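The other protein chains are all here in position, but one chain of the complex has been omitted.
Chain IDs A, B and C follow the sequence of writing; residue 1 opens each chain.
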Amino acid sequence: MENLKKFRYLFFILGVLIIYLVDLISPRINPYYFQIIIFAGINIVLAVSLNVINGLCGQFSLGHAGFMAVGAYFSSFLTFYYHTSFPLALIAGGILAGLIGLGVGIPTLRLRGDYLAIATLGMGEIIRVILFNLDIVGGARGFPGIPKYTNFFWVYLVVLIVLVSSYNLLKSPQGRAILSIREDEIASEAMGVNTTQFKIFAFIFGAFWAGVAGGLWAHYLQFLHPSSFTFMKSVEVLVMIVLGGLGSISGVTISAVFLTILPELLRYVKVLFNTTVDPRMVIYSLLLILTMLLRPQGLLGGYRRKVREQ
Amino acid sequence: MKRVFLMLLVVSLIISGVTSVYGAETIKVGLITPLTGPIATFGQSVEKGVRMAVDEINAKGGVLGMKIELFVEDNQAKAEESANIARKFIEQNKVVAILGPVISSNTLAAAPIAQQSKVPLLSPTATNPRVTQVGNYIFRACFVDDFQGTVMARFARTGLGKRLNTAAILYEKTSDYSIGLAKYFKETFISLGGKIVAEESFSSGDQDFSAQLTKIKGKNPDVLYVPSYYDTAGLIIKQARELGINVPILGGDGFDSPQLAELAGKENLKNCYFSGHFFAGSKSPEVRTFVANYKKRYNAVPDMLAALGYDAVYMLADAIKRAGKVDRDAIRDALANTKNLKLVTGTITLDENRNPKKSAVIVGFDSNGNQVYKTTVNPPKK
Amino acid sequence: MITEIFQQIINGIALGSIYALIALGYTMVYGILRLINFAHGDIYMVGAYAGYFAIASFKWGILPSFIFAMLICAMLGMSIERFAYRPLRLRNAPRIAALTTAIGVSFLLENLGIIFWTPTPRAFPQIIPLKIYQGIYERFGIIVNNRQLVIISVSIALMLLLQFIVNKTKIGMAMRAVSFDRETAWMMGVNIDYVISFTFAIGSMLAAAGGVLVGIYFNRIDPLMGVMPGVKAFVAAVLGGIGIIPGAMVGGFILGIAEILVSAFIASSYRDAIAFAILIIILLVKPSGIFGTATREKV
Partner (left out) sequence: MSLLKLEGVTVAFGGLLAVSNFDLEVNDKELVGLIGPNGAGKTTVFNVITGFHIPIRGKITFTNINITGKSPSYIAKLGISRTFQNIRLFPNLTVLENVMISAQLHFNISYLHTFFRTPLFYKVEKSIEEKALRSLELVGLKGVKDETAKNLPYGDQRKLEIARAIATEPRLILLDEPAAGMNPRETDELMKMIKFLRDELDLTIILIEHDMRVVMNICERVVVLNYGEIIAEGTPNEIKTKPEVLEAYLGSTAVG
């Protein structure tokens, strides 16, 4: 273990190098599979970041789509109108999302779990209504013509960074403080943890990466529309972390990938049963209910930190 | 978990293997349409029209001696799903052309992929002008916003006996289609010397329009323009009449559904008009057989989305026939040269921007809520 | 101008009574279980469809149809509670799990609705003939119709009935006990499962009544009709003080009027934002709602 620590930077550089090499051969990958790989990466970023808020800190945010929208729109606005360089635009989108997370977080994080959920849901809806009315980014007509900057390299670089930073956060004084809020907020306060401060940090951390994921998404699809960022989108990310096992970073990562591929596989279910009815959403919602009832620690997460049992 | 995953993978591989063997001598066409989600009702209409057309063509021996093999995928009205499906159709199913997606905001996400892969994409119903600007592989079967908005503004000024001077607009702020129609109606109405006295909006899914309508009523307009689909337009017409707004209410092709009369109430449709692609009661043989067959097959009167889906298939089939071979580029070229093609929704000629030029009909209603032909408006000759 | 303001307030009350109808059920379930029953809006949708089939297919009258819809929804509500929520409750699962399950149930109902009843909106049979009372109030230029009056009076009547059940009956007392302290209620011999089941039945019946009334009022039902009203009704319940029956009523009216006034006098395009803005403000200023008293968490 001690030896590994010494090489921690080396491992990171190695990871970046591997991503770079895969990026070089990416034109040879079947474009359909490649696209799924890209979306899987973006979903990992979304899920791992929401996991910090919901899974590690125990707060219930339903506003992830809103943060994603802010990052997507702001970074696209910068690259489209000001030709800002892509990484810069991504970071700017993330920062704006983080700032909004801060603005929403300070007042609402005093609220208890389910109230917070509904308040963040409301915030997401307000962001969407504003986007519908913002003509500079197309309003309801959508925002086309966004340059295509997102590629394998950028997506998986962000995945690498978000995974490393989440792990580093988890096994640290700050991470333990965040976990202690999830476990018992009152005991946590009594032990000197400034719970408000750490909750806000978790919220900003989650919002920032959601914003970056939004930027990656926008510069891949080259088109944005406010209706992409409904409450449904937040729930999709929620399903990823619930299925992966709240709090388990590896579980959440696997389930993000799994749930990106699953809808594509389910397309064949329709062919198998020869129906015109699309059963995907029914399967999806059943999956959600059954997971909660039968395996509340998540389908894929097999690790120690699971759902809090009161 | 890993085992389940592997199993799914194997199953999917087998299925994709099976379909590719089976599909050796067919013309593969993919349809992207929302079958679930918030606008599933429109998506399902388009699907019905498309399936009927494909079955009809195949029953008559197909095109160039080959049957059309239709792949249908549900995009849930989501942008990323539309992109995924476009990729899947192109890479996995090796389709020669894509039909759909239904709404502009989805089409704009799928179109760049079709363009890059050089696969013709024909949207039956995406009205945003920017859709076909994506590139020369992107086509549409419906009007562009400006034509319908302009037509109805002219009709409001001159078509209703006396000149109407003031108009109010109530449009859906969250719909591309509605905003486009409202915009061109407004511009034309003003340029023709009229005045817009109120411009109100609502969001998708709203059911209560009393606030906006009360406000509009206070402005006493001569005419109310409601560019919206029948599911909301029906409610608006009903609520407007109940609030005592008795001026003519005008709309676009979104009005064209038998549901409109049910939702609005038959008596309330008096003095309502819309611009449409076809008149269901028309004597044209294409329309009559289409409506009759649709009724027989689905036990319902078709709406305009079904008609456009149906026509998009025939447009494509016509292009493939003229191309003489099942080749994406050849089909694109033939599609671009579509001329005087007589279909249900009118006689179609594509202009240089791959938008159809076809005439619109203006339809009114009798006291039983039945559609009544009013007039035909031809596209401007440039 | 005065006329318009009056008319708008009447519009707001009519809209608000719809929110209030749905909010009554919400507030009851939350008051007892502390669970945001996301599926409540979808139970309301099922109620509307049940009423539709009773009237349109079985050709029943208005009253039997109402009762039919309420019974169907009571059973639906009870089975949702039995199979989806109770196992979690017995295991003492965290709230996040219960809320996630509720979201799952909500999606399940919506998508089953799309599959079985198609997404195409249906016109609700016009079983109450429309009467517009223009004459009486014409001096003020205000228009009211009988359906608005029906929906307002029914929601008030149901609220009073609910108040009676909760405050004057034995089961109502048990409900209050469970809401106050589940453990103590259990120790005092209250059958918790039965009380919660009953609460779900009542809440779902209210939702069904709302669904049928709204079907008649707007004349349109579709499988996604419960999504937005559901969320807004929750806002109304929070606004009035969650768990407080008259509070849900008042919250509904305030929300309805606020929405109408915003779209009439500020900007109709921001109408949907207002409900959520109100929600966030209320949660910040007085999370216990207008009628609520501050509660503290046990240390």
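Throughout what follows, a residue touches a chain if its C-beta (ideal position, glycine included) is under 8 Å from a C-beta of that chain, and two chains touch if they have at least 3 such contacts.
Since this is a predicted model, take the numbers as computed values, not measurements.
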| item | value |
| --- | --- |
| For chain A, residues in touch with the removed chain | 5, 8, 165, 168-169, 172-177, 179-180, 183-184, 186-195, 201, 304-306, 308-309 |
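We adopt the following convention: only the chains that are shown with their structure count from here on.
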| item | value |
| --- | --- |
| Overall pattern in which the protein chains touch one another (line/ring/star/complete/other) | complete |
| Selected interface, A-C versus B-C, where C-beta contact pairs are more numerous | A-C |
| Gap in Å, rounded to a whole number, between the CA centres of chain C and chain B | 36 |
| Distance between chain centroids, defined by C-alpha means - chain A, chain C (Å) | 32 |
| Set of chain B residues in contact with two or more other chains | 36, 38, 173, 203 |
| Multi-partner residues of chain A (each touching 2 or more other chains) | 129, 132-133, 277, 281 |
| Residues of chain A touching chain C in the complex | 54, 58, 60, 107-108, 110-115, 117-119, 121-123, 125-126, 129-130, 132-133, 186, 235, 238, 242, 246, 277, 279, 281-282, 284-286, 288-289, 292-293, 296, 307-310 |
| Residue numbers on chain C that touch chain A, as the complex places them | 34-36, 84, 87-88, 91-101, 103-108, 110-112, 114-115, 231, 234-235, 238, 269-270, 272-273, 275-277, 279-280, 283-284, 287, 297, 299 |
| Complex contact set, residues of chain A against chain B | 30-33, 35-36, 39, 129, 132-133, 139-142, 144, 148, 217, 221-228, 258, 263-265, 267-268, 271-272, 276-278, 280-281, 299-300 |
